[in-house]
Structure formats: structure tokens, C-alpha cells
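See below for the structure under consideration.
A single protein chain has been removed from this complex, and every other one stays in its place.
Our next item is subunit A:
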Amino acid sequence: MLKFCSIFSKSKSKNLFLLRSRTKSTSRSQSSPAAYTFSRRIFPYSKHSSLLARVSISRVPPSRSFATDSEARDSIEYDVVVVGAGPAGLSAAIRLKQLCHQKGADLSVCVVEKGAEVGAHIISGNVFEPRALDELLPQWKQEEAPINTPVSSDKFWFLTKNRAISLPSPFHNKGNYVISLSQLVRWLGAKAEELGVEIYPGFAASEILYDANNKVIGIGTNDMGIAKDGSKKENFQRGVEVKGRITLLAEGCRGSLSEKIIGRYNLREKGGAEHQTYALGIKEVWEIDERKHQPGAVLHTLGWPLDHKTYGGSFLYHMKDNQISIGFVVALNYQNPFMNPYEEFQKFKHHPAIRQYLEGGTVIQYGARTLNEGGFQSIPYPVFPGGAIIGCSAGFLNVPKIKGTHTAMKSGMLAAEVTFGVLNEGLDMDMYWKALRNSWIWDELYKARNYRPAFEYGLIPGLALSGLEHYLLRGKHPFTLKHGKADHEATNAAQLHSPIQYPKADGVLSFDVPTSLHRSNTNHEHDQPPHLRLRDPKIPETVNLPVYAAPESRYCPARVYEYVADEHNQLKLQINAQNCLHCKACDIKDPKQNIEWTVPEGGGGPGYSVM
């Protein structure tokens, strides 16, 4: 155990002491803030100070004491409330308003979004299949949707340490486009507002509202202006209740409210679904040398640097304006607790066949997010009393295609159509389940259902079955493979593995986490209770650290979790909640499921614009 501790406490504690001395100093120049009256704005001057200020020292309080209020909240009522302004949420909102215009009805639709702007929390590969958009807004091209780089080539490589072996591409990307999903969602947001949808970014839905019959009647937004110790600050603002006759949850993968609803109404059992499985995707957008840029070029790789037991790979998509999206995806059922997906990504960029694109370029943005890999087997029953779950919160990503945007959008559209029927014609929301099963989403996901589970048997069997599926079977077989263990259960004890030595960042192709984090434009109001809650505060030091060598200090792409020596030289968990990218990896991968991701004050989190 001592061995593990020394590896990750060495460099980090040094940073911490640097940080401590910085915040203690009270330099008197005009532009430096006094620590005690830190306004809700951290001083924006030098890049350096804002980097350090970002990492706040927040010990998790032993008992949560929040400003529990019997003070009544303002209540606003709508016909439909959508949580999350992503592809699914906005497609649902747009479809609802379209139906209203078509049929002469009038429904008020409100979308609440925790990001500071629509699109700020949107990150995805993304090779976009326009199938759902063609149905939703057929005039998207004339209306100048930011979809203008058709796929021009489709490559698939198997990487070894020094070579790249070209394999036949399993994808059919003809007719698809390389896009920035954040940009597309911003455009969708504008379209939704044109149709009369009310979108409120900067408001985090933190609780579900129920009536006396256990029916969902809306959501409550976060109280704002609570200090770290739970007391009210001078700008304390009570949250509001946003009530809806129907509530649609579109929070994306591992949505915090969606997970609660799935648990409360037993939606996995009800739908006969297995547990959901996930992967963590880490991505950078680079501006590269124009001579190396091939707009529409699509590349995927498998193999190095991951081993045969770990499912994952990379993507490299050329967008427009000499920009490329490059990213690395690692399935979260990896076994080695020393695995560090961020470092694997940085290592990957040094491969000779990859670095050739990056040399001479600069990184524009960085980000990370988990994604669903459970596919067909993991779709829960998506309807609950008072609403439904749409998009990745339910989980419609097509894993072999690595696309989930089109199915998320279609699920939103279907939910909107059923919702319209419920509110205007007295239909049952359960029709949504039926609508899904009769749609091309079901068809697609059914055909794709065995690709991912086959990799539980290893990389080669997985590839073999993929080939078989792709060329011969195409989903037409009677069996459905099951998933392996749940991601959090798959982590082995640290004693079964040895620490992985990752190369140091060179600052040109690979970077350390603080540098990358700065490029995500992420920030949170520092004086708020940490939004990452430990169900049992003792478990990190009694289980995570000794048994698993603190995997959270490795899989978190924002370095939120650090073990730091305290006054007695005991390692204690420090949660730098301010760094959080809202990726949800910790909620998924924590071995004892002790970490609960809850939503922080609205407006915080990453600021993606081209991701």
C-alpha cells in the first residue's frame, strides 16, 4: 500500500503546498482579491492564478448540513417540462411545438439546462447521421444548420506500438457528416426558441417533485448562493419549482435525476433490462497544419495502447476550418485499477501514425464525458407516472456505429408525439414504449446488440464476432449475449496488478491534466457545497485507497479526486469539486458506488463550444 501511496502523493502534494501558500498570501495590489470576500467571481486576470484558484481545498464535511428551508418556493407551471437542452431534449421540444402549430393546439414547453448556455455541456465525437434531423427539420440545410462537412473517407486501423495496420472499415458513413455537436445543439436551441420553446440555461434541476400519488409533477431547481459549510450567503436565492403536466428527462448519459427515477420506479426490471454499461470518452479539438487537414476524413483505431482485456479505441475526425476532433474512449469495465484513461489518451497521441497529424497544431478545447455501451440489452422501461426518459438518459447509443445522436433525437421526437397525444387526446404515456419498439431505433439497436457483449470474451473473439455479424449474420440470430459484470464491480483489487508507468507529458502533443482542464473552460462557483457526495465518508480511506489504490484519482479526467497527506501524514481524500467536467465517470466506476454525482449550482461546469 505504501508503494501505491508514494506514486500519486508525490507530485500532487507538492502542487497542493504551492496552492496553499498562494491562497494564504494577501498581496496588496489592486487586482488581487482578499480570500475572505471572494466574490462569486474568481479573479480572471492571469491564467496562472485562475488555474490555481480553480482547485479549491474542500474537505468533505462529516455530515451534510444544508440550508434546509421551509421557506416556500416560487412555482411556475408549464404543460411540458424538459430537463436538459441536448439533442433529445431539444428535439422533443421542437416536435411538440411543431405538433401544436400543425393541429392548432397550444402547449407551453420549458427546457431547463444546467450549463451556462445551450451547448456548453455538449461533447461528442461526432460523425452525424442526419436521419432523425431529416424527419424533424427537413430544411436544415437551407436553414444553415452547422452541418457542412460530409464524410470523405473512412479508415480503420489496428495499432501496435509502432505500426498501424489498416483493416476494412466496419462503418458505412456515406451520407454522414463530421460536425461539432455543441454547435449543432446551439442551432437546435435557436430553432426551438423560434418556435416558442422557453429555454433557461444556468438552471440546474436538482430534485423531482411528486404529488401525493407518487406521480411526477415537475422539477425543482437548485438553491443558489449556499456556502461550502451549508450556510446562506448574501446572494442566497431559493430555487424554483417548475411544474409540468408531463416531465421529460433528457439529461444525457447517467443523468442524475434519471438514475433516481429508474431506481424509484424499478424501470430496469419493468423493461426486462440488464444493467447499463458505460465508457469514458476524452476528447480534444485541435487546429492543425492545413496541409495535413482533409475535411471529412474519419479515422478509428483499436489496439494500442489498450491491452486485450480492455475495450476501447480512438477516433480522429476532420471538421472544417483546419480543426480536428481527436479522442479516446475506454470502456469502464476495465479491470486494472491503475488504468488511467486520460493518460492512455495522451500516450496514444504519440503513436507515429497519429502524431503526424498533430505536429504543428494547437489544442483549442478539451473535455470528457461518459457514454452508454449497453445498447439494446440495457434499455429500461422509459415511462414513469408523469413523464418519460429520453435520449442517452435511457440509453439508445448504437455501439458498433458509435452513434447515439440520431437515436437520441428520434427518441425525443417519439416522446413528444406521445406527450401531445397524452395532453390533448387523453392517451397513455405508456404508448411511448410501444412507439420506441415500432421505430427504427429498436430495429437498429436490435441488430447491433451482440457486438459489444462479444468483447467480454476478449479482443480477438470480439473482432471475430464483429466480422461475422457485419458480413454474414447482421443481427439475424436467435441469441442475445449478456453483458459482463457491472462496471463498478469489474475493478480488481490493486494487489492483482502493478502500477502502470505513464510517460510524462511533453507539452506539445501530450499535456498534464491542469493544462487540459484550462482548455475546457470549466469552472464552478467555488464557495458552494461539493456536489460530489460520499454516501459513507469513511469508505475512500478504508476501501478505495487500501484495496483499489484509489482508482478515482486515475479515471477522473478532471483531477477532482486527490489523496493528500494531512497533518498526521495520513492520506485523506480531497475533492476538488470545482474542476468537475460533469462526465459522471465517478458515479459509474466507484467500486462501492459510494460517490454520488449531484448537480451543482446552475451555470457551472465546462464551457464547450466546438466539441
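Please note the rule applied: contacts are C-beta pairs under 8 Å (C-beta built on N, C-alpha and C of every residue); 3 or more make two chains touch, one makes a residue touch a chain; residues count from 1.
Convention: contacts and distances are computed from a predicted model.
A.B. asks: Which one, "GATOR2 complex protein WDR24", "glutathione transferase", "AP-4 complex subunit epsilon-1 C-terminal domain-containing protein" or "Electron transfer flavoprotein subunit beta", is the UniProt name for the chain you do not see?
C.D. replies: From the choices "GATOR2 complex protein WDR24", "glutathione transferase", "AP-4 complex subunit epsilon-1 C-terminal domain-containing protein" or "Electron transfer flavoprotein subunit beta", the unshown chain carries the UniProt name "Electron transfer flavoprotein subunit beta".
A.B. asks: Touch as defined at the start, partner being the missing chain; which of A:A105, A:I364, A:L468 or A:A565 qualifies?
C.D. replies: A:I364
A.B. asks: Just one of A:Q237, A:N424, A:S439 or A:N492 touches the chain that is missing; which is it?
C.D. replies: Spelled out, the listed residue whose C-beta touches the missing chain is A:Q237.
A.B. asks: Check the options A:S91, A:T149 or A:Q183 and report the residue that touches the missing chain.
C.D. replies: A:Q183
A.B. asks: Of A:W157, A:F203, A:W286 or A:Y561, which one is in contact with the hidden chain?
C.D. replies: Only one listed residue reaches the unshown chain, and that is A:F203.
A.B. asks: Across the whole complex, list the residues on subunit A that are touched by the chain not included here.
C.D. replies: The missing chain touches subunit A at positions 28, 30, 33-34, 37, 39-45, 47, 50, 74, 76, 116-117, 120, 183, 198, 200, 202-203, 221, 224-225, 233-235, 237, 240, 242, 364-365, 518-519, 521-523, 607, 609-610.
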